[in-house]
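One protein chain omitted, others in place.
Take a look at chain A:
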Amino acid sequence: MLSDYITTVLAAGWVSLQLAFVALVLAVVLGLLGALCKLSGSRALRIVVGMYTTLVRGVPDLVLMLLVFYSLPALLNQGLEAMGSDLFIEFSPFAAGCATLGIIFGAYMTETFRGALIGVPHGQVEAAHAYGLGRVHTFRRIVLPQMIRLALPGFTNNWLVLVKATALVSLLGLQDIMFRARGAAEATGKPFTFYLIAGGFYLAITLISLLVLMWVGRRYAAGHRELTR
């Protein structure tokens, strides 16, 4: 009886993980674009990205999530109604959650990646150009591998915060581990047990992520250690 509830709660952990991974991909893409824009020659791009990161970091995650899930469709529907269309827009909690978390952590990733890009010595890029590598090749073969080493600590931090932030999407009604834990807590009258199980799940993900990212860090530090010796 109790073990049935435990399996349904833990099974919903998969939903939380999916959410976290989709949001991570979005955040990395936004972060890379943002970092490149911030370091680009265009003033307009720098200002736009600067506004994006300031706005996102100035508002709580929960409020941004409510804005995307409730306010944005409301605004769009008002616009559609004014245009005489009878379309009705509604976001699924999963899509709204991915989008919001992606946008939030895209802003944090922008700062992380910007710092890492600055840390790659400019001589490396010049050498690549001297060898006749194009811009795309220079970025992929020279800048990116060195940048990963520098970005990894910030990236690890952002990922850990992102995983924990997925718990907020349960408040939009997504059936993730937190939502199911709440359901099981109400059904069995054992709230402490079930919230503890959900907490254990997040702690396990945190520890596994730390181990994996430590291993990745050692791989990307390999060339660096040889050079400094």
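Quick note on the criterion: a residue touches a chain if its C-beta (ideal position, glycine included) is under 8 Å from a C-beta of that chain, and two chains touch if they have at least 3 such contacts; residues count from 1.
Convention: contacts and distances are computed from a predicted model.
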{"item": "Listed names \"Ribonucleoside-diphosphate reductase subunit beta\", \"High-affinity zinc uptake system membrane protein ZnuB\", \"Arginine ABC transporter permease protein ArtM\" or \"Extracellular solute-binding protein\", with the criterion being the UniProt name of the chain not displayed", "value": "\"Arginine ABC transporter permease protein ArtM\""}
{"item": "Touch criterion as defined above, residue of A:Gly50, A:Pro153, A:Gly199 or A:Gly217 at the omitted chain", "value": "A:Gly199"}
{"item": "Residue, one of A:Val9, A:Ala96 or A:Ala165, that touches the chain absent here", "value": "A:Ala165"}
{"item": "Sole contact to the chain not displayed, among A:Ala96, A:Met109 or A:Met178", "value": "A:Met178"}
{"item": "Interface residues of chain A (partner: the chain not displayed)", "value": "55, 57-64, 66-67, 70-71, 73-75, 78, 160, 164-165, 167-168, 170-171, 178, 181-182, 185, 189-193, 195-196, 198-199, 202-203, 206-207"}
